Structures are given as structure tokens and as C-alpha cells.
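Note that this complex is displayed minus one protein chain, with the remaining chains in position.
Labels run A, B and C following the written order; every chain starts at residue 1.
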Amino acid sequence: MIYLEYLLLIFLIVCAILAPLCRRLLNAVLVFAAFSTVTAILWLLMQAPDLAITEAAVGAGIDTVLFLLTLKTAHFLDGTRDKK
Amino acid sequence: MSAKELWTRFAAWVNGEAAPAARFEKEYQPKHSPLFRRKPREVSTGQPKTYEVWFYRVSAVLASVALIGILLATVTRLPLHGTPGTPDQNEVAERYVEQGLEETGAVNLVSGMILDYRAFDTFGESCVLFLTAMSVFVLLWNDKHSLPPKLEAERKEDDIILAEEEMHLLRHAAHFLTPFILLFGIYVVVNGHLSPGGGFSGGIIIGSGLIFYATACGQKTVSRFFDRKAFYILNFICLAIYAGAKSYSFFLGANHMENPIPKGIPGAILSGGLILPLNICVGLVVACTMYAFYALFNKGDF
Amino acid sequence: MKEIASLLAQNHILAASVILFGIGFVNLLLQKNLIRKIIGLNIMDTAIFLLLTSFGYIEGRYAPILVSTTDPAQVEQYVNPIPTGLVLTGIVVSVSCTAFMLALTQRLYLRYHTLDIDAILMMVRKGGN
Partner (left out) sequence: MLPFYQNIPFFCILLSMVGGVITSLICSPRWALRLHLGILAICCAANAHLACILFRSGESFTYMLGHYPAPWGNELRAGPLEAMLCALFALVMFLCVLGGLEDIQHDILPKKLPLYYLMLNLLWSSMLVMVYTNDLFTAYVFIEINTIASCAIVMAKDTGHTNMATIRYIIMSQLGSGLFLLALALLYGITGQLLFPSLRQAIGLLDTTGNYALPLTVLTGLMVLGLAIKSALYPFHAWLPGAHGNATTASSAILSGLVLKGYIILLIKILYQVYTLPVAEKSHIFDVLFVLAVIAMVMGSWYAMKENHLKRMIAYSSVAQVGYIFLGIGMGTAAGMTAAIFQVMAHAFTKPLLFVSAGELIRVSGHHKQLYYLRGAAHRAPLAGVGFTVGGLSMIGLPLLGGFVTKLFLAQASLELGWQNLLAFGVLAISSVLNALYYLPVILLIWTHGNPLKEELDSGLRQAPCRSKPMDFDLPLPPSFAVAAVCLMAGVVFLGVFFNPTADLIHQGLALL
């Protein structure tokens, strides 16, 4: 179990370093969503299921939606969809 | 500078006509001030100088590295992770665990703790959400300044695409899935005192369900049953019930009176005293707020 | 040195969260792009929450949800519920701040058509409105 925790923590640190370094903002947001999900798993391992549910819904759900909406307004999603 | 010149300057300064510092001039051109004779400095036009930028960067990195170093040193002195007998295993945690069920009626001790033992914090937290929703209203609610014509055109185009494009699959999926998402959210809210979850997580799930539906079928469809007025009224009712119920209980507690609210049979849905209604209130506030965020970020109105 | 390493390995969650805090801190200070700054802020907050949760965890105990409603609960059975409750509050506060900052970002973009905070600062100083 402890090795799983090590693995997840290393993944977290890698995500945290990568997320702000990604060249495309879309990728940065998606890496951040992965970061949140892994945090939720870690909390599940640490016997805090309430936090795991909340973090999964907040970090991977609402935060990502808000980031994506901002990116949409700021035209950083152009080219990801065919416009008529 | 001769004595006479100094005197003229001083006289002018007393008269308020020519001030000693150049800041009284119409355009800001800091010359050498008479107090400390220095060379004229370049006016900052906004572009910081390279060495300033580098100084800032290097000092920020150094500060952070020093912070990490100090904190890592601190971590080695902290109680060991996962071992019993740490300082936080004291009488507070003991009472929360051992008498939590009896005193609050909640099987989920975390719910019991945040909605009964430390309910004031949670009240503040709902107020944070409410306040943020209102701040986002101030920022993004459409008015003639915040909605440039280009953006308005784009948003209209989005509506047209949404109306014309044949998104049968997405729409069918939304019609099919949204009730289940909402149902799951309601389950999490209502069972907040029995199982993991509670008002916040359940409210966010309900909000996500609404957002999903709005993304697939357009915000207009949602605004048929949930518009701005409904948002205001629902938010007001929930927060008012929360404030009323909790302040009643705070008042009784502070004045050393008995709590008349029945706790119910532990483990049943209708148990836990005020926890269930409070969870429902919090859940509704959170769901409303989350949908309001979406609507304001997306269209600036709903 | 070996001692410190073994202590850090035992306190691995604390150590990792301190490092994450530092990474978030650097990003919050140094990134020019507002979206990246906000991501840095979120990383910083999450790191503090991890740290706080790990204080309550004890190996081999269960989540603070009672197994049986009839037997009296023993403190040796469950992990400490307090950090979980505090972090729950903290997460909601952090999501509110994120939403507020993103709204502000969107507003600034609509006015200045860029997300770069230095560029916006320059335009503001030039008096463009």
C-alpha cells in the first residue's frame, strides 16, 4: 500500500510541475484535472471518503468547467471544433 | 543652488504656486527633487526593466526554495504520519468519536462535526459561496460595458449552432442521464448524515447535472424552470432557514437551555436532529451557486 | 543525512505536500499568465489540505463513519474526523476563490484581449480603458 502512495505522490508532483508549464492552456487545465483526481484517490487511501467525493466533484468537475468556460471566452479553444 | 534661488523656491512653495516636487506638474516628470539632489530618473512607463524582472524572479525562486527547505526541516520534527499517539488524538477527537452518535445523531461523524459541533464555520462557508456568486454577478452580469458587440455576436452564433446542429446522441444522452445524476446528487445530500458526502458534495453533483443538461440542450431550456429570480429566491430561502435554525440552536446552547429538537433513531433517514434539513439547505445553495457560475461564465445571464 | 531521509520517507505525505506547496507558491508568484497563476494557487491550496488531512490519519483505522449504531464507538477504531471537516470547509472556500478569480480574468480579457498580467498592467498604465 505504501508503494502505491509513493507512486501517487510522485505523480502529483509531476502533475504540479507540468501543469503550469504546458504550452497550451487547454493541456494545463486537463493536467490540473488529473492532479485533482489523484488527490481524491489519495484521500480515499487516507480514509477520508467525504473529501474524496468532494474533491472529485470540485477539482475534476466544477473547476475544470469554469476553467474551460474562461478559455472559451478567451478564444483559447479555437481550432478544437469545426465552426460553421 | 544659490541662497536666493532657494529662497524663491521656498516662497513659491509657501504660496503653493510652485511646489518643490515635480508631482504638481500636469504630466508626471519626476525631476531631481530639491531635497535630495539626484539625477533625473527615467519615468516608469509600465515596462519594468530587465534587471528588475530578473531580480524579482530570482528572489521569488530563492524565497520559495528557502521556504521549501525550512518546511522540509519542520516536517522531520513533526509527529510521524500514521502512528497512534499523535498530539491530535486528544480529548476533542475522543469525544467526537465516542459520543458523536449520541450527541448529534449522525452516523457520519464528519457531518456531525461540521454541522453540529462546529456549525458556525459551516455557516460562514455558505456565506462565502453566496458572496462569491454575488461578486461574479457584479463582474459578469451583462451590461453595456461588459458585453462588447463582438462577444454578443459570438454568443448568438453559439446559440444558432446549438439549435441547428444535429446533436441527437448528446441530447438523448442528456435527457436520459440528467435525472440519474440529479437523483444521485439528492441521494448524497439526503444521506449526508449516514454515508460519505453531504450538502457540499451532493450540491456540487446536482449542480454538475444541471450544467450537463444546459450544455447539451441550451441554457434557455434550463431557464424555463430555473431563472435568475428562482436563483435569488431559492438562495434566500435556504440561507434564511439555515441562519434561523442554527441561530436558534446557538442561542439555546449559549443560554444553557435544553435542545428540544429530537435526534431520532440513529441510522434512520429522519434522524440527526437539524443535520438533515441543514444538509438539504446547503446542498440547494451549492447547486444554485454552481449553476449560476456556469450561466454567468457562459452567457452572462440566465 | 540517512536519518533525515528515513524521517522524510515516513512522513512522505507531509514532505510531498510541502514540496507541492512550494511549487504552487513559485507558480503563483512567477507565472505571467493568469490561468496558470490560478492553477498554481489551486495547487498550493490542495497541498495544504493534504498536509492537514495527513495529521488525522492513523494506520489501520477506518473512516469516521460508524460501523454499527448500537455498539458504543471506540476511539481506537476510527481516524480523527476533525481534519476532514476542516478540509471540507477549506475546499469550498478555495473553489469560491477560484471562481472569483476566473470571473475577474474573463472580465480583464474582455477589456484588454490578453491573459498576460504584465501586458495588461502596461495597458492599464498607458491609460487605455
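As a convention for this text, a contact is a pair of C-beta atoms (placed from the backbone, for glycine too) under 8 Å apart; a residue touches a chain by one contact, two chains touch by 3 or more.
This structure is a prediction, so every number in the text was calculated from the model and none was measured.
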Chains on display which the left-out chain touches in the complete complex: B, C
Contact partner of the left-out chain, one of B:61, B:127 or B:151: B:127
Given B:135, B:178 or B:221, the one touching the chain that is not displayed: B:135
Residues of chain B (touch criterion as defined above) contacting the omitted chain: 13-17, 19-21, 23-26, 28, 30, 33, 35, 70-71, 73-74, 77-79, 86-93, 95-96, 103, 116-121, 123-125, 127-128, 130-132, 134-135, 137-139, 141, 143, 145-146, 232-233, 235-236, 239-240, 243, 247, 249-257, 259
For chain C, residues in touch with the removed chain: 21, 25, 28-29, 34, 37, 41, 44-45, 48, 51-52, 55, 82-83, 86, 89-90, 93, 96-97, 100-101, 104-105, 107-108, 111-112, 117, 120-121, 123-124, 128-129
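In this text, only the chains that are shown with their structure count from here on.
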Between chain A and chain B, centroid-to-centroid distance (C-alpha), Å: 18
Multi-partner residues of chain A (each touching 2 or more other chains): 49-50, 54, 58, 62, 66, 69-70, 73
For chain C, residues that touch 2 or more chains besides their own: 12-13, 19, 54, 56-57, 63-65, 83-84, 88, 91-92, 99, 102, 106, 110
Of chain C, residues touching chain A in the complex: 12-13, 16, 19-20, 23-24, 27, 31, 33, 35-36, 38-40, 42-43, 46, 49-50, 53-54, 56-57, 61-65, 79, 83-84, 87-88, 91-92, 95, 98-99, 102, 105-106, 109-110, 115
Of chain A, residues touching chain C in the complex: 2, 5-6, 9, 12-13, 16-17, 19-20, 25, 28-29, 32, 35-36, 39, 42-43, 46-51, 54-55, 58-59, 62-63, 66-67, 69-71, 73-74
Sites on chain B touched by chain A in the complex: 108, 110-111, 151, 161, 164-165, 188, 196-198, 200-201, 204-205, 207-208, 211, 290, 293-294, 297-298
